[in-house]
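As you look at this complex, bear in mind that one protein chain is not there, while each of the others sits in place.
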Amino acid sequence: MIRIGLIGFGYWGPNLARNLMATPGVALAAIADNRAERRAVAASRYPQVRIVGDAEELIGDPGLDAVVVATSVSTHFELSMAAVKAGKHVLVEKPLAASAVEAAALVEAAEHDQRVLMVDHTYAYTGAVAKMTEIIARGDLGEVCYYDSIRINLGLFQNDVSVIWDLAVHDLSILQALLRKPFRTVQASGGCHLGSRLENVAHLTLELEGGMQAHVNVSWIAPVKIRQTIVVGDRQMLVYDDLEPDEKIKIYDRGVSFDAQPASLLPEYRIGDMYAPRVDRREALANVCAHFAECIAHGGRPRTGGLEGLEIVRVLEAAQESLRSGGRQVTL
Amino acid sequence: MIRIGLIGFGYWGPNLARNLMATPGVALAAIADNRAERRAVAASRYPQVRIVGDAEELIGDPGLDAVVVATSVSTHFELSMAAVKAGKHVLVEKPLAASAVEAAALVEAAEHDQRVLMVDHTYAYTGAVAKMTEIIARGDLGEVCYYDSIRINLGLFQNDVSVIWDLAVHDLSILQALLRKPFRTVQASGGCHLGSRLENVAHLTLELEGGMQAHVNVSWIAPVKIRQTIVVGDRQMLVYDDLEPDEKIKIYDRGVSFDAQPASLLPEYRIGDMYAPRVDRREALANVCAHFAECIAHGGRPRTGGLEGLEIVRVLEAAQESLRSGGRQVTL
Amino acid sequence: MIRIGLIGFGYWGPNLARNLMATPGVALAAIADNRAERRAVAASRYPQVRIVGDAEELIGDPGLDAVVVATSVSTHFELSMAAVKAGKHVLVEKPLAASAVEAAALVEAAEHDQRVLMVDHTYAYTGAVAKMTEIIARGDLGEVCYYDSIRINLGLFQNDVSVIWDLAVHDLSILQALLRKPFRTVQASGGCHLGSRLENVAHLTLELEGGMQAHVNVSWIAPVKIRQTIVVGDRQMLVYDDLEPDEKIKIYDRGVSFDAQPASLLPEYRIGDMYAPRVDRREALANVCAHFAECIAHGGRPRTGGLEGLEIVRVLEAAQESLRSGGRQVTL
Partner (left out) sequence: MIRIGLIGFGYWGPNLARNLMATPGVALAAIADNRAERRAVAASRYPQVRIVGDAEELIGDPGLDAVVVATSVSTHFELSMAAVKAGKHVLVEKPLAASAVEAAALVEAAEHDQRVLMVDHTYAYTGAVAKMTEIIARGDLGEVCYYDSIRINLGLFQNDVSVIWDLAVHDLSILQALLRKPFRTVQASGGCHLGSRLENVAHLTLELEGGMQAHVNVSWIAPVKIRQTIVVGDRQMLVYDDLEPDEKIKIYDRGVSFDAQPASLLPEYRIGDMYAPRVDRREALANVCAHFAECIAHGGRPRTGGLEGLEIVRVLEAAQESLRSGGRQVTL
């Protein structure tokens, strides 16, 4: 039985607690939050779990094997580093840290102490991303050349970071899971609207190794919620709509042919069938918790480990740099 | 009765012909197309209209008052200039010309000869844009700070221009109609995918006078057709979906308040009612033709005249320049 | 060249005229309408076609080979019978006639005079119905056991018949095309709401030979337009949504298994992939006109001939009888 302590019982912490409770081989043994009202909620929901106010106390508890960090981004580094140094395996809510320097230090520390360091890139563990990874690996789309994602809604769920650090991280981790190709450049534009101090809308244009291009649109100031991604290959195209209850992924047998393009009125494009494969509906966070437990138990490397987390923090930092410099393309 | 000659009976010409035929006070007197098969189609559809192969012949016809140019972009300048010089009023399919130099010359010539020069910015004449203009002018949205538009589908409808010159022009003309504010900067990224020589996907970030920001996503390589625009004001927000048969415009009484943002878990945002006003369903091109006839008859300035056409060509040129220079922000 | 005269240039007539004009081997030679303003519209649109006010004159014209009847239902019989007796082939807008007695007389007359008698059951000629017929014939759905259709919107398009005679006829003709099984019983309920004299909403429950059941919901008083049909087979199920621009037919690899149903909490149901085959987008009415011309030219029996039209009129009559008798099941 792996004994786990959870730090942070705010927005995401309760979801982690619920899933950790249901993960075989795992015991949620302690929860820390420095807000009394959140501790009260945790206590009423989990009367059998030890609730503390001080994260240090939890980290120092010799009875715990691992720590899950679900606090605001600015504290990820300090808490995770302390936990690794205290000999704990660590699962950190995304993004891994507030800077690449911090993230790299965490990777090094975990490597040195042989602790599991995993980032909760939740989307990488959805049934939809698993199915798309399988589709792309099988070559159904042909060579993937373009990815375009819209991730917008109304709300500000993070006070200390821009929308890029909150929402774009999802697309970066999906791209990482789908293609396993390094990011090469990033360019960003954005705006701080409606009186916000931080960017609440942003557009990123990315290039990956091999020339593939990606665009990511994130926003907290949209009146409607959209989670839609288009992946274009030279054989087929797909649309992934995360808000669709049933048909999350649709693969279109459609394409454009430019081979013999004369001065005709209309292009040679092909409209064929559409196909929506069944997608595993298991909650992604259940998969995250199970994978973390599995890596601890059998010593494996997490699919979204420190290095993956570090790469994404590097892209986020570069995007922020581009944003601040008027949209200059930044090479990674 | 205003006697009009139409040059070009390819993709858009037939729509213009049909609407010109139905415009009171207008007679479609001649159609020119240099392709025999298109002339045959025109002749069978309009046995009473004179059909010629040579545009010069039509332009030189003293019996015509006006000429409508619906040919490929590269020929807009030459044909329109010849028509103005022959004393005709001119309606040109969008964009006005292939370069700002050409567009400016047309504006000057029309001004000099006191001819009506109008651009067929079709979207500016839709019921939806009219309704949105009214809503914004009335202050329902408050101060408009952000516009984000997606205009994607599968297809290549122009052989001589990139997707920016084909599709982004729609959003530029909508922005022009809605806000009547000059464009200040543009930044663009894009790609030539699936073997295309010209950009078939692009993203534009624009700034307008007064600080308002706009983003436009255009693509010919999307498996699904989307025509969706979000307009954000500091009081309300709206979504305009041109593919919705009935509720094209939805106004959301939603907003975010940052006034007293403490370190709370969730932002102070407001979710209120939604309202979809009835939108006039008259075909936009019918309004275009009627407005052209009206300007000729009563000597008015078209709402989308030479100057409006020139401004948009300048933005398109600047966008193309940004695209070619790796995404540099270009000031207009 | 088959010379055709069209009677009726109201709502549907113009669509027939446009398609007849474009049908190879067919010449639209005359149009009759007893309303001067409709004749004016016809004349301006087709200056080369002879326009008359009196249907008799058209029917008696020895230069015509065939007549298309697109008038109100109550006049279908008289005009079609006169045309057959005048030696013309006849295409009648649906439904064939206002009663089974009339319809049977038309069938007999056409049979006797060896004239083509065809009903414009438009939906039977759509790409979607053709594709569904192919899917069912191939056995993809297994044994088809249930059909449920919703055909509702706002509007009254016929003044002399109830919504059953106007809209349910579409579903009856689709069922006929898909399954080729005789109707056995019909039961109907309905209402005359908002001050209407005739039923403007109705529900039909039908049984076909072999035990298959169908339900049809038609309405003119719905605030939204819906055209959705579910076809349930014992292997797969499909949904046909005629308002979907692209994916009109979706086949679901879903089912329920009752074999080993113990007192479990949830049933053994199967959620598999979904598949949307490409559907031919050619306008159905073009197919109707081409098929009529083909039957005349080569002497074939129309797929929706007099007998098919008669069967549907019998069901409509029985439905009306059930409606008037408080929902009694009527055997055909």
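A, B and C are the chain letters, set down in written order, and residue numbers restart from 1 in every chain.
The definition used in the following text is that contacts are C-beta pairs under 8 Å (C-beta built on N, C-alpha and C of every residue); 3 or more make two chains touch, one makes a residue touch a chain.
Everything numeric in this text was worked out from a predicted model, so none of it was measured.
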Over the full complex, note down every shown chain the hidden chain is touching.
A, B, C
Touching the hidden chain in the complete assembly: which of C:201, C:276 or C:315 does that?
C:201
For the chain not shown, which residue from C:2, C:239, C:279 or C:295 touches it across the whole complex?
C:239
Give the residue, chosen from C:22, C:43, C:104 or C:221, that touches the chain omitted from the document.
C:221
Out of C:130, C:230 or C:307, which residue would touch the omitted chain in the full complex?
C:230
Over the whole complex, note the residues of subunit A touching the chain we left out.
47-48, 224-225, 243, 245-246
Touching the unshown chain, subunit B contributes residues 246-247, 253, 271-278
Residue list for subunit C contacting the dropped chain reads 10-11, 145-146, 148, 150, 152, 154-157, 159, 187, 189, 191, 193-197, 200-201, 203, 205, 213, 215, 217, 219-224, 230, 232, 234, 237-239, 250, 252, 254-256, 258-259, 261, 263-267, 269, 271, 326-329
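Basically, only the chains that are shown with their structure count from here on.
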Go ahead and note the Å separation of the Cα centroids belonging to subunit A and subunit C.
52
Each of the following residues of subunit B touches two or more other chains, namely 224
